[in-house]
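Quick one: structure below, then a few questions.
Entry: chain A
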Amino acid sequence: MTAERHQIRIDRLLFTREGQDFRFDLALDRPITLIAGASGSGKTTLLQLIAGFEHPCEGRILLDGLDVTRLHPSQRPISLVFQDNNLFAHLDIFTNVALGISPGLSLSALDRERIAGALERTGLGGYEKRMPASLSGGERQRAAFARALVRNRPFLLLDEPFAALDPALRVSMGALLRELQAETGIMIVMVTHLPEEVERLADHVVFIERGQIGFSGPPARAMEADAPPALRAFLGNPDA
Partner candidate 1 sequence: MTARLNGILSTFLTAAVAATLLTAPARAADKELTIYTYESFTSEWGPGPKVKEAFEKTCDCTVNYVSVADGVALLSRLKLEGAESKADIVLGLDTNLVAEARETGLFAASGVDTAATKVPGDFKDDIFVPYDYGHFAVIYDTQTLKNPPKSLKELVEGDPAQKIAIEDPRTSTPGLGLLLWVKSVYGDKAPEAWAKLKNRVLTVTPGWSEAYGLFTKGEAPMVLSYVTSPAYHMVEEKTDRYQAAAFSEGHYIQIEVAGMLKGSHDKDLAQSFLRFMISPAFQDIIPTTNWMMPVTATSTPLPDAFGKLVTPSKTFLMAPEEVARNRKAWVDEWLAAMSLK
Partner candidate 2 sequence: MLTARERRRALAGGGLALAGMLLFAALATVALLRTGLAARGDPLFDPYLWRVLRFTVLQAVLSAMLSVLLAIPFARALARQPHFPGRVWLVRLLALPLGLPVITGALGLLEVWGRKGWANSLLHLLGVPEPISIYGLSGILLAHVFFNFPLCARLLLAGLERLPAEYWLLSSNLGFTPWQLFLHVEWPEIRRQVPGMAGLVLMLAATSFTLVLLLGGGPAATTLEVAIYQALRFDFDPPRAVSLALLQIALTGSLLLLLSFLSGREEEGTSLTLSPRRPDGRTAGRRLADGLTLALGTLFILLPLSAILASGLKADLVRLVSEPLFLRALATSLAIALPAGALAVLLAVAITGLRLTLLETSNGRGLTARLARLAPGAASLILLFPPTVLGTGWFLMAGPSRVESVAPFLVVTINGLMAFPFVLRILEPAITSHRLRTARLAASLGITGSNRLRRIDWPGLKRPVWMGLCFGAALSIGDLGAVALFSSDRLITLPWLLYSRMGSYRTEDAAGLALLLALLCLALTLGGTPAGNRKPSHDS
C-alpha cells in the first residue's frame, strides 16, 4: 500500500450557495495536503464537496481516476474526521471504531483483532469499554483516527481536527497523523486555520480566497514573491 500514490482531481467545479459562487480546479497527489484560508472563504465547502455532502452545479471530482461526482457519500473511498463529535456519545469506544468496519456490527474474529490493533496503535489500548464522555479531547480524536485506520479507505479528510486541542497536544497529534500516513499510504486532506500546522505537516498547500483557489503548491513556494499577499500574510503571522 505504501507504494501507491493516490490522487484527487477537482475538475472545473462550480458550486453556488446564496448567490456566492465557488470555483475550484485542482490536482492533488502529495501525501498530506493542507487547505487554508480565511473564515468563510470556502475551505470547508471544498472538503464537503469532496466528501459528497454538497453537490456541485458543474464539473467533476475524480478520486484515483474514479468519477465520484454523483456518488452518495457512503460510496466514496473516504474517511472523515471533524473537529468534534466524531464519536457517538452513547456508544463505547469499541463500538464506535467497529462501526467503521461494519455499520451492522457483524464482526469476524479478524475484525476484532484489527480494532484492537488500531486502538493499540493510537494509544487507546484497553479503552474498548470506555464511553466517549470519559475521554479527553485528544483521546477522542485518536479514537476517530483508529476508526479511519480500520476503515482502510485510501483518502482521509479532516476538518480542523486539532482546533479544540491545546498547542502541545496539537503537535503530538500532528506527529501521530504523519506516522499513520507513512504506515498506511493513505492520502490526507486537512482543513486548518493555523499557519504553524501548515508549516509542520503540509507536503502541499491549497489557499482559498473568496471561493477561488488563490494558491496551490509546495509550502516552500508559498512564501515566494509570486504567492498571493494574503497567503504570505497568513503564513507570516502566527496569530492569523
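Regarding selection, all candidates are chains of the complex that A comes from, given by their letters.
Here, a contact is a pair of C-beta atoms (placed from the backbone, for glycine too) under 8 Å apart; a residue touches a chain by one contact, two chains touch by 3 or more; residues count from 1.
All of these numbers come straight from a predicted model, not from anything done at the bench.
Picking from 1 or 2, the partner of chain A by touch in this complex is candidate 2. Listing the residues of chain A that touch candidate 2 in their complex gives 17-18, 37, 39-45, 51-53, 72-76, 78-80, 82-86, 88-91, 99-100, 103-104, 132-133, 151, 160, 193.
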